[in-house]
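Left out: one protein chain. Kept in place: all the others.
This part shows chain A:
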Amino acid sequence: MSNPLRIFVPVKRVIDFAVKVRVNPAKTDVDRNVKHSMNPFDEIAVEEAVRIKEKAPKTEVVAISCGSAKAQETLRTALAMGADRAVHVEVKDDSTLQPLAVAKLLEAYTKKEENKPDLFILGKQAIDDDSNQTGQMLAGLLNLPQTTFASKLEIENQSLKVTREIDGGLETIKTSMPAIVTTDLRLNEPRYASLPNIMKAKKKPLVKITPEDLGVDISPRIQTLKVEEPPKREGGRKVESVDELLDKLKNEAKNFQNT
């Protein structure tokens, strides 16, 4: 572990979580001409890194994003939240950029960087492709320990203690650093970037590199054959009373035949 600590935080620009996405008429993708913002789990990752920095002020927090030119907006948001510098791996079309390719770009960048990170904090999943893969893949490629779905993270000297959200409850894991952590919703409450910090973020360093610079093949391994709307539910029927509700459940939906 280096002293001071260095944390890499990969962030992704995605369609804003509040937007109701629509499938495009050609059924090849969703309509992307809508509001985008930083993936909510990545905001939690940036927040956690910045909180570690607030306790150990010499910590360096590096935000990295792989994507089109617009990914720079997301990197500026991370800088405004408190990251020190940003790295933009620019790809022409990020609609076909898949977790394995991103993990390889991050691996190649890490290997190239002289100043190695002690910790990677990623979101547990991006809310667009819902894959939940990149952090685990990066850990595999770099042969580092991984603690996914973290809801609590403690750094003690050379080691990391992480509480993870698992099916049915929580689990605690201790591991050495460097390590990969992916964030769950309950790790923290991300801060809003203040206006002065947004202004300051514009002056923070942001370097741009390409997959070619890193020698990584980003061609998709998975081909999307089609994208469709999910089947519509025929909802919207209202009942007047508890009695009517129970009657419908028993006699129409046949729900309580054994009760």
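By our rule, a contact is a pair of C-beta atoms (placed from the backbone, for glycine too) under 8 Å apart; a residue touches a chain by one contact, two chains touch by 3 or more; residues count from 1.
One rule holds for everything that comes next: contacts and distances are computed from a predicted model.
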{"item": "Choices \"2-oxoisovalerate dehydrogenase subunit beta, mitochondrial\", \"NADH-ubiquinone oxidoreductase chain 5\", \"Trafficking protein particle complex subunit\" or \"Probable electron transfer flavoprotein subunit alpha\" - which one is the UniProt name of the chain not shown", "value": "\"Probable electron transfer flavoprotein subunit alpha\""}
{"item": "Per the touch definition above, residue among A:Thr175, A:Asn197 or A:Thr210 touching the missing chain", "value": "A:Thr175"}
{"item": "Residues from chain A at the interface with the omitted partner, ascending", "value": "15, 17-18, 20-21, 23, 30, 98-100, 103, 124-125, 127-141, 145-149, 151, 161, 164-176, 184-186, 221-230, 233-239, 241-243, 245-246, 248-249, 253, 255-256, 259"}
